[in-house]
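Missing here is one protein chain; the remaining ones are kept as they sit in the complex.
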Amino acid sequence: MFEHLINGFAVALMPYNLMIALAGCLVGTLIGVLPGLGPTATLAMLIPLVFSMPPATALILLTSVYYGSMYGGSTTSILVNIPGESASVITTIDGHKMAMQGRAGPALAIAAIGSFIAGTFAVAMLTLVGKPIATYSLYFGPAEFFSLMLFGLCTVASLTGGNVMKSIVSTCFGLMIATVGIDLVSGAARFTFGNPFLQDGVDFVVIAIGMFALTEVVVTAREVRSGVRAEIVEPKGLFVKWSEFVYSLPSIGRGTVFGFLVGMLPGAGATLSTFIAYNLEKRLCKNPERLGTGDIRGVACPEAANNAASGASLVPLLTLGLPGGGATAVMLGALMMLDITPGPLMFEKHGAMLWALIASMYVGNALLLVLNWPLVNIFARVMRVPAKYLMPIVLVISTIGVWSLSYSAVDLVLTGAAGLLGFYMRINKYPVEPLILGLILGGKMEQAYRQALIISNGSNSIFVEKPISLVLLGLALLFLFLPMILKKSQQFNAARETAQAS
Amino acid sequence: MDILKQFVTRTRIEGVVILSVALAYLWEAHNVPEFYQIPGVPGPTTFPYLLGLVFAACGAWLLISPKDLWRMWSKPAEAVAAPAPAGPGLGSRIASHWHLIAMWAVVLAYLWFMPDIGFPVATFLLLFTFFYLLGETRWHIVLALSLTVTVVVYVSFKMGLNVRLPLGVLEFLVK
Partner (left out) sequence: MTQLILRTAALCVGGVIAAAAAVAPATAWEPKGQGECIAPSNPGGGWDMTCRTTSAVLQKTGMFKESIYVTNMPGGSGAVAIANVITKRKGEPNLIVAASNALTFTVALGRTPHTYKDIIPIAQIGAEIGGFFVRDDSKYKTITDIVNALKADIKSVSFSGGSAPGGQDHMKAAMFAKAIGVDPTKIVYVPFQGGGEALTSVLGGHTQVGSLDISEATGQLEAGKIRGLAVLSEKRSTKFPNIPTALEQGVKVNYTVWRGFYMAPGTPADAVTWWTDTMKKMVATPEWKAEAAKVGMEPIYLFGDDFAKFVNKDADESRALLKELGFVK
């Protein structure tokens, strides 16, 4: 196997391929930075190019772009509080606060380092134990998925600010938006008002651009205008200090592992993994109260998770020929155009090419880390552009991001509505993240629930009869109520101590 | 009158809004057309009904605000003693927030009209007004900046990324 891998490296390190990989990483990062244009859109744009290249080179280009855009997604989250894609929503919480504290450089750098570690881990797992672990994703049927989604939804608890009611309202509204469109399980059109543009539901990007980008632009503009905008602290240092790196290393480790496990399940994807990882981080790390105030671990953990997840989604694709998320479906299409039929026999039939691909993933991760060195420098400077010039431009680019989804005026109108709502929510301290989580998980969760019930002929017991599902449900309950129990026991202990003392 | 003023809090208004959204949603869920369904399994309306009810319950809770009511009831004297400062009238509020309202109006107008009047013109107008609203009053800078940004963004997205941006009123240029 190592022989194959070395052969792969020989191909991946050929000057031409290396150049393509570098170009792909750069283009991917730059496009990934643009809000609304994520990995899927980027890959799709490149598919025509695939025809005019040798197959191995084409694959290298596609993966490097995929990786690059995953790296780039966190940049806008950190700099302007607008997630570049759904997997970077969580990063806004700590990332943007860091940027406002003059630590944009370290935040961007740790995102890159975390991504590098996670990405490399995912490829290493793919190389060493890809096939055996990939079969684990087959154990996830609809019942297991429902429990996983429910578990994901319970992570809302870690996102709540002070007011639980407001979080519930926010989550519930997100879930409601998710029900718009043609219901997959019955084929019925729901809440579409006869508009074909609504039949496919409301895209995450539409809501996110409205709630994050429009709101941010207006809020910043208002602050600038009335002169209350907090001065961005002069950057102290561009890169991560060694102590900060050591401090965030455990978080990167945890993010990587959870990201990998969740990302490998088809359809669960990177976003869910970031929410779960952040939630676990809040429960597991020391000084959890620092998370959410501009803690570097709050960037490191979700960024590691989402890159591990996007790497992991390639595991079932390459070993079993089953696509994971949206971007891997595009990769699947590209593979078929290169006359590679995705399936368990891929490695036997096209081994040389696929090993080159795997080698190029290692190379791509390393390239991205190197590439980020100068890029962090450039991006961190964006913070110095006066907001009065930056914000209108952000607004225009975000609008293009929405427009490019399906060239639909309806999307733009919905973005505007989401913007107004987001603005109100922000002013009145309704958390936005639960809404986003509800929107992302809602559709899949409902689907999985009903698919499971079709399979079980309507019996709810399927969720507790399947062991994985049962465990996940148990964990969901635990995470929901553990904080309360802990708090109670602490109070109890404290009370007992005071009683003993007196 | 005081009691009434105390009762109409922002939370309660939110409660009313949420409750009405929930009811509208439930009504619309009720109107989802009957479709093919596998018997004995939740259909397309089950989940929406559930969500609508939860949302409605949230709205009702906010509307009633039991804690608030309890406080009012238990300590009426205190509550009356500290009446909320009378808010300014609607007119003066609009006047003090004209800037914010103007910004939203510009943003929403941009999103609404962009597909029709075309990306270049709409974007130019948006940037022009926005730079101005954000306190850049030197008109030549505003003009130059808006033009440059519009052209650069248009060209790079159209040519570089193959995003179809509508030309709108400039359509005649290519014909």
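Think of it as A and B in the order they're written, each chain with its own count starting at 1.
To be clear about the criterion, a residue touches a chain if its C-beta (ideal position, glycine included) is under 8 Å from a C-beta of that chain, and two chains touch if they have at least 3 such contacts.
Just so we're clear, the structure is a prediction, and the values are computed from it rather than from any experiment.
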Q: Name every displayed chain that the left-out chain is in contact with.
A: A, B
Q: Among A:Pro342, A:Gly401 or A:Pro431, choose the residue that contacts the chain missing from this document, as touch is defined above.
A: A:Pro342
Q: Quick one: say which of A:Ala87, A:Leu108, A:Val330 or A:Ala476 touches the chain that got left out.
A: A:Val330
Q: Write the list of subunit A residues that the hidden chain touches.
A: 40-41, 43-44, 47-48, 51, 137-143, 182-187, 189, 196-197, 199-200, 266-267, 320-323, 326, 329-330, 332-334, 336-337, 339, 341-346, 406-408, 447, 451, 454-455, 457
Q: In the full complex, which bits of subunit B touch the chain not displayed? Write them out.
A: 35-36, 38-39, 162, 164
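Here, only the chains that are shown with their structure count from here on.
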Q: Express in whole angstrom the distance between the two chain centres, defined as the mean CA positions of subunit A and subunit B.
A: 26
Q: Spell out the residues on subunit B that touch subunit A in their complex, using ranges where they run on.
A: 10, 14, 18, 25, 28-29, 32-33, 35-38, 40-45, 47-48, 51-52, 54-55, 58, 61-62, 99-100, 103-104, 107-108, 110-112, 114-115, 123, 126-127, 130-131, 133-136, 145, 149, 153, 157, 161-165
Q | Parts of subunit A lying in touch with subunit B, wherever the complex brings them together | A | 31, 37, 45, 165, 168-169, 172-173, 175-176, 179, 183, 185-191, 214, 217-218, 221-222, 224-225, 387-389, 391-393, 395-397, 399-400, 403-404, 407, 409, 412-413, 415-416, 419-420, 423, 428, 446, 449-450, 453-454, 457-458
